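Structure first, then comments.
Only one protein chain is missing from this complex, and each of the others stays in its spot.
On to subunit A.
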């Protein structure tokens, strides 16, 4: 089904050779995005967070809280780095798997923490409780985080938008779940954890479904 001779197509494309501004390297663009995200979350925490949120969760019997927070932050950062790298042709596909280990560590550590809360007779058990608020928070913050992130990613017009969308969604969801801990003055139960996981996957799936519209693939 070849339509135009290739030479003719080349001439036609060369005739449209306007100047373009090369994108900065994915590393620099990802660093800028992560720095902006860090500043925004930091400002929101300083201005609006519950002052004793982290102390309350730590006192609720979760010795792993620091590691959980670190693994969430690393998941978000690696997912964002991966999305920026995969948006550009020819970069290593290994970036797609970079956030998987911290993501697994996060849920493993949170699972252990939730078990400790349950074993110590903590609140919550298997009730839905505050989980609906968590879901609302993660969805809302993810939308705020994802909008500029996806816009930045779309500038590369990714040729394989699927993995870029998944990683962008995972990055936004993980960053939101990280921020949630500063607005969540009680320990996370198994139900909360399940809701967090489902919400993050939901965010990633929504962005994946919209990828052809929002990422402007080439």
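To be clear about the criterion, contacts are C-beta pairs under 8 Å (C-beta built on N, C-alpha and C of every residue); 3 or more make two chains touch, one makes a residue touch a chain; residues count from 1.
Following the convention adopted for this analysis, contacts and distances are computed from a predicted model.
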Omitted chain (choose from "ABC transporter permease", "ATP phosphoribosyltransferase regulatory subunit", "Xanthine dehydrogenase family protein molybdopterin-binding subunit" or "RNA polymerase ECF-type sigma factor") - UniProt protein name: "RNA polymerase ECF-type sigma factor"
Residues in subunit A touching the chain absent from view: 1-4, 6, 9-23, 25, 87-91, 156-157, 159-160, 218
